[in-house]
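Heads up, the thing below is written out as structure tokens.
Excluded from the complex is one protein chain; the other protein chains are retained at their positions.
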Amino acid sequence: MISLNVNQKTYQVDVDPNMPLLWVIRDIIGLTGTKYGCGVAQCGACTVHLNGEAVRSCVTKVSRAEGQKIVTIEGLSANNDHPVQRAWQEIDVPQCGYCHSGQIMSAAVLLRENPNPTDQDIDEAMSGNICRCGTYLRIRKAIHIAAEMQKTKSNTGQTKNSVSPVKI
Amino acid sequence: MIQVSRRRFIKNAGGAGIALWLGINVRGNTIIATNIIESGNFTPYILVESGGAITIFNTKPEMGQGTFQSIPAIIAEEFEVSLDQVTIKNTNGEKPFGNRQRAGGSSSIRTNYTDLRKVGASAKEVFIKAASARWQADESDCYAENGKVFHKPTNRTFTYGELVADASKLELPKEPKLKDPKDFRILGKMAKRPDVPLKTNGSAQFGIDVQVPGMLYATVARSPVIGGTLKSFDASETLKIPGVEKVVQVERIMGRYHSVGVAVIAKSYWIALKARKTLKIEWDNKGYENFNSVDYEKHLRELSREEGVLDKTIGSVDSLNLPPEKNVEAFYETPMVAHHTLEPINCVAQVRGDQVEIWTSTQVPSSITGSGENDVHKYIGFMPDNIKLHSTFVGGGLGRRLNVDYVIEAVGIAKNLSQPVKVLWSREDTTELGPYRPMTFSQLKGGFSEDGKLISFQHKVISPSFQEAMNPAYDIKKVDGTMVEGIGEQAYEIPNLKTSYVRADFHVPVAAWRSVTSSTLAFCHECFIDELAYKANKDPMNFRLELLSKPSDLKRVLLKTREFSHWDEPLPKNRGRGMAQWEFFAGLCAQVVEVTVQPDQSIKVDKVFAVIDLGEVVNPDNVKNQVEGAIVMALGAAIKPGITLKDGKCMQHNFYDNPLIRIQEVPEIEVLILAEGGKVKGVGEPGLPAFAPALANAIYAATGDRIRKMPFDLKKV
Partner (left out) sequence: MIVLTLVFSMIALTSSMKYKSDFHMSDTADGVKKDSIESVKAFMKVYEVLMSPRCMNCHPAGDAPLQGDDNHVHTMNVVRGPDGTGLYAAKCSNCHQPTNVPGLHTPPGNPKWQLPPANMKMVFQGKSPRQLALQIMNYNLNGHRNKAQLLEHSKDTLVKVAWNMGEGRTPPPMSYSAFVNVWNEWINKGGYAPKQ
């Protein structure tokens, strides 16, 4: 039995410790916001936060995640209102939408660690996330918007918008 | 002409009392709005319930092209409701919604724009009629706004919900009055798409996300040699693995492509995938193990010497007898590419006796539930009435999901079970099994008169035939219109024209890839036009405009493009700009690309100007998103390695050897929308074909290197 903490809930899952975290999250726990795109860490659709880090769940064994803090797209915010999510909605970033759980999870880490990202920072953070529909220019613009939104939010002293990383 | 009787249809929708369906009925060319549902030929687009709830139905699967907003928007505009007041529902191939439940060919708006406006307008008129009757007032003193009817003189109002009972007794107007576009509140304005919030928190459900109680998972082993099929298999080791339920044979059918594989069914996808590796399978390669892309390309080059089948002719290219120095000839080659919808192929199916239930991402719901010749029912052996479909958000259609091979396969597997089963293709399966966009080679010839005018143009396409692949009854002696699309239809005024087609045998599954054959033919055609321009010592924009003396959409678009892209402003020495345009069934778009030659001689794509001609625009922001995305997709097909076969097998497997464009590779893109009335044109595909030739033409302008083959490496041009 493996104990997993996902979006602040504990799940006991009876699976092979070598099963990739992605399939545990999707098929066993039933959270399908995290997507399967390639299975080999190439596309980023499977990105979740493991102790705050943007880890590719398709290659991460569930045993690595045992007892750690996992956040999926469903748990990024209570009301679809993380600055990145709000920015994405502000300018209608997605087309088909399939890659955007991963895009948003990656962008959230970028903005936590760099509240004023340049275009180059965005490239370096986001090049691992493929968008087949080609919404990249909007992703870039939305990250800048989210950075602005994040500043405003923290100025008004409202709740923190993301979880700080805990180094293992 | 349908009889509109006075009998109304009252449906108890969810216990909310009386409800009213409103839609359109199409018989030949006559559009009639009726409030009676008759099976098969009535498309109910609007449902109004007496409790006040309004639902608008979207019959075009949402795959990122925005129909979830744009189809309802057109109806809502004329119906005088805001989209915030309505619930939008995607249809699922149900019979009452008709056989237009398909999204492809950039057709959703352009073939339905006026019909949908009429639906909304006639619905509005019937509610105004109902209200004015209740008030015993003049209809001309009433108007509708935000789901209510108002009586101007007395300020009385009724909501649509309050009028349902009355409205249901009335006949709908046959020729409703449409709004003046200057009064539009929704159409043509920036509008938010209601599916976006679902896509930012993981709640949008795609086919791959479907979970049904008791569901099993399946993965299918298929012949690595394309064209091969199952000979025999031994699953004894596989069945020992905990979690594995069954191992069964299943056929894949795609047009004339048939191949049998082996499905492993298990309690989770990962178990099934691991178990699949333990299968011992003998394949019958049927001789296809000798197929190699390199040899096939040689074969196509040899075939180019044949006359082929004539597609179109104007004047007589053969009787011109131009001196050799007045002739230009070139040969262009474009590769196979994969669709790579980011959501891999999947389908859930459950068979219960003579009933089948299907859940999947598809572009063609009405082909899955329909009763037409080429619909799924025949392949799966179920009566159309016994097929129930749940059609989800689609994680990329791109033409791949116009095909239903994976639905037939899932049902084939489900027949061995009582439980539902989700069949999932891995990214490797999705890459290695095809279908692909077929390669097309083009032979182009141009001829100039004494005084330097272009008077002769020939374009011969050599390629596999898409129609032949899909339709076993196809007559190979006729030209495959899909493979020569657009090349005889460009607006250039050239007095002697000949387009023709040479068909090549090809056993590999092929499919329409966004913008179909235009994605390759535009490259050949428009690069060659540039070659001719340079041969004539003319600026490429001027050269094209000189071939457009009469008014035409293309002329209008090119003049705008010239202005929009600052075409006439000189660029610094290490930069170049190139242009191209393409007009085809889907629409018309012209583009200008600017590049810079880097110190290490590699090419950087700086900027793209795109002008898209629409006639009417529904959601301008969505149009921009679509054109930007099409350009990114075109860039990938132009510069990234394509699909190759060796020893019969696909050499590419996943994104590490069949890469896609990433964020750092995207140039700046500016889009100009032309919506100046006239014919409504499409959005999904037109942004794609013009990009690659515009890029190649820009590289020529910057470096003097003429590129005649895709893909080309920007680092080594």
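Residue numbering begins at 1 within each chain, and the chains themselves are lettered A and B in the order written.
Assume a contact is a pair of C-beta atoms (placed from the backbone, for glycine too) under 8 Å apart; a residue touches a chain by one contact, two chains touch by 3 or more.
Small disclaimer: the values here were computed from a predicted structure and weren't measured.
A.B. asks: For a quick check of understanding: of A:Asn7, A:Thr60, A:Gln95 or A:Thr135, which residue touches the chain that isn't displayed?
C.D. replies: Residue touching the chain left out of view: A:Thr60.
A.B. asks: Of the listed residues A:Ala87, A:Met126 or A:Ile139, which contacts the missing chain in the full complex?
C.D. replies: From the options A:Ala87, A:Met126 or A:Ile139, the contact with the absent chain belongs to A:Met126.
A.B. asks: Which residues does chain A use to touch the chain missing from this display?
C.D. replies: So the residues of chain A touching the missing chain come out as 40-42, 44, 47, 53-56, 59-61, 64, 105-107, 109-110, 113-114, 121, 123-129.
A.B. asks: So that we can see where the missing chain sits, which residues of chain B does it touch?
C.D. replies: On the side of chain B, residues 653-654, 656-657, 659, 662, 664 touch the unshown chain.
Going forward, only the chains that are shown with their structure count from here on.
A.B. asks: Distance-wise, how many Å sit between the C-alpha centres of chain A and chain B, to the nearest whole number?
C.D. replies: Using C-alpha averages as centres, the distance is 30 Å.
A.B. asks: Name, in rising order, each residue of chain B that touches chain A in their complex.
C.D. replies: Result: residues 63-66, 192-193, 195-206, 208-209, 211, 217, 268-270, 340-344, 393-398, 424, 426-428, 621-622, 625-626, 628-633, 654-656, 660-664, 666, 668-669 of chain B touch chain A.
A.B. asks: In the complex, go through chain A and note every residue touching chain B.
C.D. replies: Going through chain A, the ones touching chain B are 15, 19-20, 23, 26-28, 30-40, 42-43, 45, 72-74, 76-77, 80, 85, 88-89, 91-101, 104, 122-123, 126-140.
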